[in-house]
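The structure under discussion is supplied below as structure tokens; questions concerning it will follow.
Excluded from the complex is one protein chain; the other protein chains are retained at their positions.
By letter and in written order, the chains are A and B; residue numbering begins at 1 in each of them.
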Amino acid sequence: MSAETAIAEGATSPDLLGPIPGGGEAQLTVEHLTMRFGGLVAIDDVSFQAADARITAIIGPNGAGKTTVFNCLTGFYKPTVGRLALHHPKGEFLLERIEGFRTAQAAGVARTFQNIRLFPRMTVLENLIVAQHNKLMRASGYTVLGLFGLKRYREAEEKAVELARYWLDRTLLTKAADQEAGNLPYGDQRRLEVARAMCTEPVLLCLDEPAAGLNPRESQVLNELLLFIRDEHKMGILLIEHDMSVVMGISDHIVVLDYGRKISDGTPEQVRNDPAVIRAYLGEDEEDEPAGETAAGPESAAREGEERDA
Amino acid sequence: MQNTFAYFLDQLINGLTLGSIYGLIAIGYTMVYGIIGMINFAHGEIFMIGAFISIITFLILGLAGITWVPLALLIVLIAAMVFTSIYGWALERVAYRPLRGSPRLAALITAIGMSIFLQNYVQLLQSARNKPMQPVISGGVEVMRDGDYVVSLGFMQGIIIVLTIVLMVIFSLMIARTTLGRAQRACEQDRDMAALIGVNVDRTISLTFVIGATLASVAGMMFLLYYGVIDFFIGFLAGIKAFTAAVLGGIGSLPGAMLGGLLIGLIEAFWSGYFTVEYKDVAAFSILVLVLIFRPSGLLGKPDIEKV
Partner (left out) sequence: MAATTGTAPAVQPLDRQAMLKEAGATGLVIFALAFGLLGFRTLDVPGGIDIQYRFGDVAAAVVIGILGRIALILLREHRPLPVLLTTAPLAVVLLVMLLAKFLFGPETGAELMRFLPFESLVVMWAILIVIVVLALRAARSQTHIASEMTVEDRDARMDRIGAKVQRAARRLGPVLLGIAIIFPFLPFADRRLLDIGILVVTYIMLGWGLNIVVGLAGLLDLGYVAFYAVGAYSFALLATGLDVSFWVALPFAGLMAASAGVLLGFPVLRLRGDYLAIVTLGFGEMIRIILLNWYEFTNGPDGISGIPRPSFFGLAVFKRSVTEGHTFHEMFGLQFTPIHRIIFMFYLILALALVVNLFTMRIRKLPVGRAWEALREDETACRSLGINPRNTKLTAFGIGAMFAGFAGSFFATRQGFISPESFVFTESAVILAIVVLGGFGSQIGVVIAAVLLIGLPEFFRELQQYRMLAFGMAMVLIMLWRPAGLLAHREPTIRLFGKGAAKEAEP
């Protein structure tokens, strides 16, 4: 289904007119997403599209509502208003109607977390096997058949190990497979979380600050991994990131949020030169300085400033 | 008889008295939960220890010949508060402080272990028998008469209710006005930040336990006066009910704890008065489950948003 037909089907937001920046077919269409907590409006009428087999970055200063968007997409929050349509090989899923674990189970949306959430006392391999839970559950006849050691289950488990092995090789973690996940170095844990998400065999991968806390070399390895997932697996990736070298280096399409509103949407080139983005990051409006800004904000904004000057 | 207003009034007075006791215990649960985010399972035992120290003090005063009731009550109140609060302090210092920041399950098991320990400690030192006490305060004011049925507000019930109100006022003022109260609220919101700006977090948490234990000891004394008999096991059920009260009111909320306590007391009194006495404890438990299912944040609590 092309972007045009999706709009024709009843999209009302002018944001969604025209092709997706960075190209590709629309995989995720977010319309009028609004999330309120009591009186606080965390996201205010945000609409954007993310394309298949492209990397879409969501950026913005701290507190802009990026993680909240993720939480709405992945079933952790139920949005107050909004239509979140995911184009899935099995048909269209409206993510706002799916809650909790079903988002990952049925719609195939996988995610990672800002603060790494592995199963620290289980081994690396076990982390990846747990990710294939639903498939293995069916193979084990919902435990009953598995208890008697049926062949079908053993085969399914072997296949699961194969898939895990595949992603271990891709994330350079094969050697650590039998170690406790909690004992891995930080950078490895980040990659393991991506591998675990991929083991759920998702259609859309949502990464919440995957490069946070990585050194430049680890960051580079991660970039390559994400490009591999995009190019070889034709997987749409949604990415929240503060590290501008990652964002500008690998994204095809960038959505910028500030105070819960979308302030810019385009290719990296377009966003970099958008005055609204520069204002948000530098806080030109003296009275309206974003609260709780971290080092990443001004730094990246400064870099953007330089680039604009050049 | 059960249909008359007098009967209703009688249950109301009983319920308010009982509710005051539960409310005072519930504050301890709610404060500790607010500041360190754990359920202090041993809090019911602190209440029980308060009751035991009260009965021992009463007996000593009796032997010493101090029989003027107001003075005796005052001495017992102070003794119970002082000695019980040390138990509260020691509990936190020995069992909970070293476990701050370790897995939740570990802290819970420690609390359970402490509860079992204290229960058996008292049983061992004071025997497992019931400890009856002669009523200290008797008499009351007749509130209403309906034929032969006299509804009276006992002086004891009056004292319990008034004392609870006084303590609540002092306590609320303390939280709202003093440095301790401010430190406490700061620790509730963000312990690390509070430590950075110079709040002595350890001391604030210790004091929270001390205050909780003090209020529980008063509840223990009231329980002793009201029922006239205690044993080492009273902390168990009273603990569950007071916890129910804290959850019903919204855990973490102080007015909530008091309101919840009153409601649980009233429900228990009316349940016993109009249905069956045997299942009054089942009623409290059912309420706990219902509240947790339908309104986990309680009546006055703030809903907590899951941070991912």
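Heads up, the rule we're going with is that a contact is a pair of C-beta atoms (placed from the backbone, for glycine too) under 8 Å apart; a residue touches a chain by one contact, two chains touch by 3 or more.
The shown structure was predicted, so the numbers you read here are calculated from the model rather than taken from an experiment.
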Hidden partner chain, touching residue among A:77, A:113 or A:281: A:113
Can you tell me which of A:101, A:186 or A:228 touches the chain that was removed from the display? A:101
Had the left-out chain been drawn, it would touch subunit B at residues 38-39, 41, 49, 52-53, 55-57, 59-60, 63, 79, 82-83, 86-87, 90, 94-95, 98-99, 102-110, 112-122, 124-127, 129, 131-134, 236-237, 240, 243-244, 247, 276, 278-279, 281-282, 285, 288-289, 292-293, 296, 306, 308
Contacts of subunit A with the missing chain: which residues? 74-76, 100-106, 110-113, 117-123, 125-126, 129-131, 133-134, 136-137, 140, 142-143, 146-147, 149, 153, 157, 161, 164-165, 168, 174, 177-179, 196-197, 200
